[in-house]
Every structure is written in structure tokens, then in C-alpha cells.
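For this depiction, one protein chain was excluded, whereas all remaining protein chains were kept in their positions.
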């Protein structure tokens, strides 16, 4: 009866040692999982300059194809239009809610035969909840929902990576649209 | 004889426990190695709009330097030209092979004294083999081969990162070129 006890003690001791060595093994600070380590749902609002709305506009056409102009999106599904934006980010879908930051960057309409876009932008947070930035890039096939990549972050989002699921929440005649952005971070430091 | 056996049993038991705890230790799903966890070789085909090829063109000049136009690439190694593209991706070098997806994004010619470009684009896969996207950015010095970064992915390429080695496989007088893209992913989830 004495020896099995000893073996059991050893077992317990080893277990403690194994766990100890595992939890302190090196400077790893990242966590990986298919479950997000952080999740945020936000909205941003884009009002395209059309020649008359200088005061309210949050974006402007800065590049256009040979057949286009800069005050109206071009034909052929806007193929070739480059739009620079600085859009307010809100917690709900109301354009007039207090912004928690700005979505800044550009999008390009990149296909002739139907609508698709390519996006490069940052979320710049400046609220009591969050300070810092997240960087996004990706193809936007303008399906009901579509995924782009979160490729980096700073501040509260130091070194973050993840996926953002976009949904066009409202679209009003080539002048206003609202995107719902469901941000799921899978790498958090 | 009885006790050593017990110790051996304990040893075996501990081993099982250790292995068990290792293989289930946390939610790690990434694998790291200098050997790619996934590799794909693909081609994409770019036909620049030149004023006359509206039907076949897959890209258009949308930004040009002060000394340029939008129907012909500018002098000084095209410095300052911004080109938006939506190019078919094929498994071999034949433009007319069935596309497995689209390469969408833009490139910029960014140097006066010789050819170099900067690229931002996505591969959007829609074949029986692959659904999802990969995001690419990087400087392209237009050497024989050159490496750019794969900075993110979605769908079948969830959270992927890696390197893409580009090679200009054909170049026909400022209107058509074909790139061979050797994609090596080193982070796979």
C-alpha cells in the first residue's frame, strides 16, 4: 500500500511540474483559436462628393477611367473609379450617433461586368473604450456579406489580425452608403 | 520485481497523460515552418485599356502624373501611373484556359529612372478546389523574380500569411502581360 501511494505522489508532482513548465515556456503572448479573441460590430457612413454636397461629403472621387469624370461615378459598374474617404464610425446604424472614430482610406471599383471593389483602409479609434488603429485590406465582391482581412493594428489593437465581415446596410443612389463591419480578431497580444 | 513494474506502469501512464495534455494544450492551430504549409502556382493576365480594346481590356489607367494621360502609359518609366485591374487567374499560362478566380486590385509605377511597381491586390477564388481570398501587397522591382507579401486570407485561406514569388511570364508591348505567381503560405490555420 505504501508504494502505490508514492507513485501517485510522483504522478501529482510530475503533473505540477509539467503544467508549470508549460505555462512559463518562453515569451508567447499570442492566443490562437477559431473563436475570436476580440469582437466588435461597428458601422461606417460614406457620403460621396457629387459637386453640390461639399459640406456633408466624406469621400471624393480622385481617380477615374479614361471614360469617366470626378463628380459622377463612371459607367461600366464604376470600373476604374478610385474613391478616398474619411467616414465617421458609429456603434449603431444612425449616421448622427456620436462617432467613436474614423474609417480612413480608399476603395476602387475594379470590374467592368458587375460591381466589385478593392478596399484599403484603417479604423482610427478615439473613444473612451478604444484608442488605436486597425488596418483592413481585401476584395469586396459586394455580395450580401463578404470577408476581408484585418492585417495589423496599433494601440489597444497592438499586432492584431483577423477577419472583418462586411454587409451593406443601406445604399442610397450612388451618394450615401452604410457598411456594417463585424470585426473578429483571432490574433490578440 | 513488483515495484519496478509499478514504476514502469507509472511511466507509461505519465507519458499518455503528457501526450494527451500536449496534443490538447490550448487552442493552437497554426503551424510554423520554413517549409510552406500550402503552395499554389497560378497565372494572371493583364490587358490594359488603350482606347480601342474596351471589350477585351481587364485593366485601366486611372491615375497619371502631371505629364501623362489615361490611354497611354506615361514617359519616365510610367512613373506615377495608377492602374486598376480585374484579371482572370488560370492554372496554366494560356489566357483562354478556364479561370479559377480573379486577381483584383491596383498597381502603381513608382520610379522615374527605371521600372518598378507597387502592388496591392487580392486573389478571389471561386473554383471547385478553392473558395476564398488571399491579400497581397509589396514592392515589385520587376527583376526576373521578386517576392511580395501575402498578408491575409479568408475562406479556405482563413488567416493565411506567406510569400508570393512573381515572374513576368510574357510582356507584349505595354498592352498585355502575364504574371506567374508562386504562392507559398507559411502560416496556415
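For the reader, a short list of remarks on this structure follows.
A and B are the chain letters, set down in written order, and residue numbers restart from 1 in every chain.
Assume contacts are C-beta pairs under 8 Å (C-beta built on N, C-alpha and C of every residue); 3 or more make two chains touch, one makes a residue touch a chain.
This one's a predicted model, so the numbers in the text were calculated from it and none came from an experiment.
Interface note: of B:64, B:90, B:133 or B:154, the residue touching the hidden chain in the full complex is B:64. Within the set B:50, B:97, B:126 or B:149, the residue that contacts the chain not displayed is B:149. If you put the missing chain back, the residues of chain B touching it would be 3-4, 7, 10-11, 14-15, 18, 22, 31-35, 62-66, 79-82, 108-112, 116, 118, 120, 137-139, 141, 147-151, 161-163, 186-187. Taking the whole complex into account, chain A touches the unshown chain at residues 3, 6-7, 10, 13-14, 17-18, 21-22, 25-30, 49, 51, 57, 60-63, 70-71, 82, 84-86, 102, 104-106, 120-122, 124, 132-133, 135, 137, 151-155, 158-159, 189.
The definition used in the following text is that only the chains that are shown with their structure count from here on.
The mean-CA centres of chain A and chain B are about 20 angstrom from one another, to the nearest whole unit.
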